[in-house]
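For reference, the structure is listed below as structure tokens.
The other protein chains are all here in position, but one chain of the complex has been omitted.
Let's turn to chain A:
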Amino acid sequence: MTDHHATTDAALAASQAPLLRIEAVEKKFGGFKAVDGLSLDIKAGEFFALLGPSGCGKTTLLRMLAGFETPDRGRILLDGEDVASVLPHRRPVNMMFQNYALFPHLTVKANIAFGLKRAGLKRAEVKARIAEMLALVRLEGLAHRRPDQLSGGQQQRVALARALALRPKLLLLDEPLAALDKKLRESTQRELIELQRRLGTTFVIVTHDQDEAMTVADRIGVMSAGRLEQVAAPRQLYEAPASRWVAEFVGDVNILDGTVAEQDPHRLTVTTQDAATLSVAPPRQKVDINSAVSVAIRPEKIRLSRRGPVADAAAGLNRRDGVVSDLSYLGGLTSYTVKLDAGATLRATLANVARVEVDDFSRGQHVVAWFSPDDCVVLPR
């Protein structure tokens, strides 16, 4: 093999190697395992979200990436180099803090310049970089303000500009939008996505807000009790959750417990305790007859009608009779709670596609709930 080939191979290997590799990292606080043997690869240029309830260890993991905590066990490889015990100021990683942590005694300009001066950039470079960052977050006119003279949204932008000023390989964002109101949060999410695409910097965001994670991230890692439950693209996470916990944490879901009764290549028959026999799509991994499973079905995948589908269309569908026990009108959607005659309670959401709904249901009304076997997800119990 010639040298030329060797270099292209090395370059290829480098491009395929993840920017960040977390290997069996463990962190204990006293007797409590905040992060429990977690492994994860994040590719360069990715927008990755760590999603989980509070106390699941996602912030601890982020703080280990920034260097504020040292793992008890495991390795953190950044560009192939173990940085697990490298101090924060020596890492090519910057963090945007939840409360922004802007220096209150410094102006916007001085806040952004803070890291640049430490890095020993020349005055002209610092000046140019500040101008660039202010333009990037559209705060040109506010360079001489102090943080307490800015709105929450503006403070958030300064924090972002300050963290990006050093052009980190990896930007960590700790609940960056939690303090903003809903409307501002949504527009800021779009700006974050655009910014990340433009810069190509790898972003790792920590959030407990699944809408936020799904909006901004290419991939989401769902964390629970210090472990990763599933790492997947938003759509896969929602439509093909790996566990009952993920199915319940991400979005609304109806869970019906049962046992596998029959199995053929296309259909699985599950006998449930309170919704009779369901026909569902077989999961990717084989399940044994008589094994206990949970069937998960999303509320928007359940249709309701007064009389049920016509016979042809209904072939192979699951249909159940029931009574509307509760409903809430949410604007774009109406959420119905249906008590099945078999005993189970199902939640179904219907889009309000017309101003005057011909086919809405009232409390106490008899309805037929029906859903396709392909919309059911079988999960081990």
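Throughout what follows, a residue touches a chain if its C-beta (ideal position, glycine included) is under 8 Å from a C-beta of that chain, and two chains touch if they have at least 3 such contacts; residues count from 1.
The criterion applied here is as follows: contacts and distances are computed from a predicted model.
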{"item": "Among \"Anti-sigma-W factor RsiW\", \"Tripartite tricarboxylate transporter TctB family protein\", \"Membrane protein\" or \"Putrescine transport system permease protein\", UniProt-listed name of the chain not shown", "value": "\"Putrescine transport system permease protein\""}
{"item": "Identified contact with the non-displayed chain, of A:L150, A:L166 or A:L340", "value": "A:L166"}
{"item": "Residue of A:P53, A:P88 or A:G316 touching the missing chain in the full complex", "value": "A:P88"}
{"item": "Touch list for chain A against the chain that is not drawn", "value": "66-68, 87-89, 93-95, 97-99, 101-107, 109-110, 113-115, 118-119, 123, 126-127, 144, 146, 162-163, 166"}
